[in-house]
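Starting off with a structure, shown below.
With one protein chain withheld, the remaining protein chains of the complex are depicted in position.
Read from first to last, the chains carry the letters A and B; within each, the first residue is number 1.
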Amino acid sequence: MQTETVLSVKDMTKHFGPIKAVNGVSFEVKKGEILGLIGPNGSGKSTLFNCILGQLAPSSGTVQINGKSVAGAQAHDLNRLGVGRTFQQLSVFPQMSVIENIIMAGQEHHGTMFTRLFGKSDAGLTGAAEDMIEFFRLGHLRDEMAGSLSYGQQKLLDAAMAFMAGPGLVLLDEPAGGVNLTMLQYLKERLITYNREHGTTFVVIEHNMEFVMSLCTRIIVLAEGEIIAEGAPEDIRANQNVIDAYLGG
Amino acid sequence: MAELLQILISGLSSGAIYALAAVGFTLLWQASQTINFAQGEFVMLPAFFVLAGMTLFGLPLWAAILTAFVLSIVILGAMFKKLVVEPMLPHGTMPLVIATIALGLLMKESVKEFYSAQGQPFPSLFPQHVMNVFGASVSVQDLCNLAVAFAAIIALQLFLQRTRTGRAMQATAQDPRVAEILGVDVKRMVMYTFLINGALAAIASILISPVYLAKFSNGETLGMIAFIAAIVGGFNQIRGALVGGLLIGVLDNLAAVYISAEYRTAIPLILLIVIIMVRPQGIMGTSEGRTV
């Protein structure tokens, strides 16, 4: 069966002066996959992530999303192309309520500049937003200020915001960072459910090995800016290169 | 030709003084992300320390200058850092910008109310006579100002590059977190930067006041020119601020002679807008990739 390629990265290279943070990385992600990007600190995964998202200009290489090159695209252009993302640090709008946060995450995809000024004040999104917070079981916090939520709840809200516009591809930047064990299980279960229900493709950067191994369908390991291993979680676990990279690094 | 040389030299001379203010401005920005809107008033004030020292306390010129120098470092350096910048940094750059605007206003109005609203003659450190160089009449004062300002900038550059403290300050400016890991006392380095800015402001003040009279409103133009010089030069390097300052000094003098005197002050402003539109990284700056 032929599945379509959602994200394709070719020969991505990024130098910082003499340092090659990312060096000739190429990979593809198919529709519905959950791809993990792992590697020791300084292996270049964050740089790679930022290059894909247009936050950093790559020294060379191309990024294609659904077969279209996105060179020079800004973050909001990418988002309109159906790319959602979460952030490593907490990234909600702290002085806005939970429901407002979620509506904000969807409103730029509805209507035009004109209807957003003269149309409904919720852009017709209240129902969809309530469904989304219900899905992440934040319903009881609907009208709380996002900034008053616990760390884990804000992480969930961050994820919910990334999904609100119905993206085909979501890039998750260390979703497990600083989240407690119970919450982690819950987050993983929600992500897998969402993936099954909507066929959304995920690319996940993560330090937490257990989390990545149990969440992802495929894993790419980076070390010193290059791909040193690629495969199913169980193959990665047994791969000697990977063990060396982590223990040696 | 002779006229052009004359304009060039007096332009470079005032430009070098602008550069002192611009360099200080850039240093503060690098070290603590402080955009000092009071920088012009920082240059205006030390001259009044000197005048107050001479008229109120009867000090001889040299002693008054020395006192003003120390006062500038303490008040415009240390106290500014401790009392204004430090309590406000946790709230982000916006309140600090507004606070420095208010501080500038406070300094300006205080001088106006408590000293004088009139421009005050300021004793010159250098002989006033005019030399003849290749047919151009060049003021000795201009040449001396140029020399002193350049000496100050070169000394600063040497300090930053050759000494251990200087290099630690540069590391702090580039990335405070990395500097901290390398064992640099980041807080102290930031404080040094503020002290240096106070000293640079004092030098600029003492050099420029004999030329333009010491007046409470001097800071308006000086501050603007310091910003513009810093932006023209790239906003993040000393070399750039120097080039920016010199360029504005020369352009300003050229404009006064060859373009209408009415729009003389508009030249740096137009330069600023053009630079931002055409080459936002500044003349000397390099463009960097966008970052998060």
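Keep in mind that, in the parts below, a contact is a pair of C-beta atoms (placed from the backbone, for glycine too) under 8 Å apart; a residue touches a chain by one contact, two chains touch by 3 or more.
Assume contacts and distances are computed from a predicted model.
A chain of the complex is left out here; the name its UniProt entry carries, from "5-oxoprolinase", "Succinate dehydrogenase iron-sulfur subunit", "Cytochrome c oxidase subunit 3" or "Transmembrane component of ABC transporter", is "Transmembrane component of ABC transporter". The missing chain, though absent from the view, touches A, B when the full complex is examined. Looking at A:I65, A:I133 or A:M161, the residue that reaches the missing chain in the full complex is A:M161. Of the candidate positions A:L141, A:A159, A:L191 or A:A223, contact with the hidden chain is made by A:L141. When the omitted chain is restored, the residue from A:F27, A:F135, A:Y186 or A:Y246 that touches it is A:Y186.
From the set B:L105, B:L195 or B:I283, the residue in touch with the chain omitted from the display is B:L105, counting the whole complex.
Within the whole complex, the absent chain has one touching residue among B:M1, B:I181 or B:M277, and that is B:M277.
Where chain B meets the chain that is not shown, the touching residues are 35, 84, 87-88, 91, 93-99, 101-103, 105-106, 109-110, 112-113, 220, 224, 227-228, 231, 262-263, 265-266, 268-270, 272-273, 276-277, 280, 292. Seen from chain A, the chain kept out of the figure touches residues 53, 74-76, 79-80, 84-85, 87, 91-96, 100, 103-105, 107-109, 116-119, 121-123, 137, 140-141, 144, 148-150, 152-153, 156, 161, 164-165, 182-183, 186.
Definition applied: only the chains that are shown with their structure count from here on.
Chain A and chain B have Cα centroids lying 46 Å from one another.
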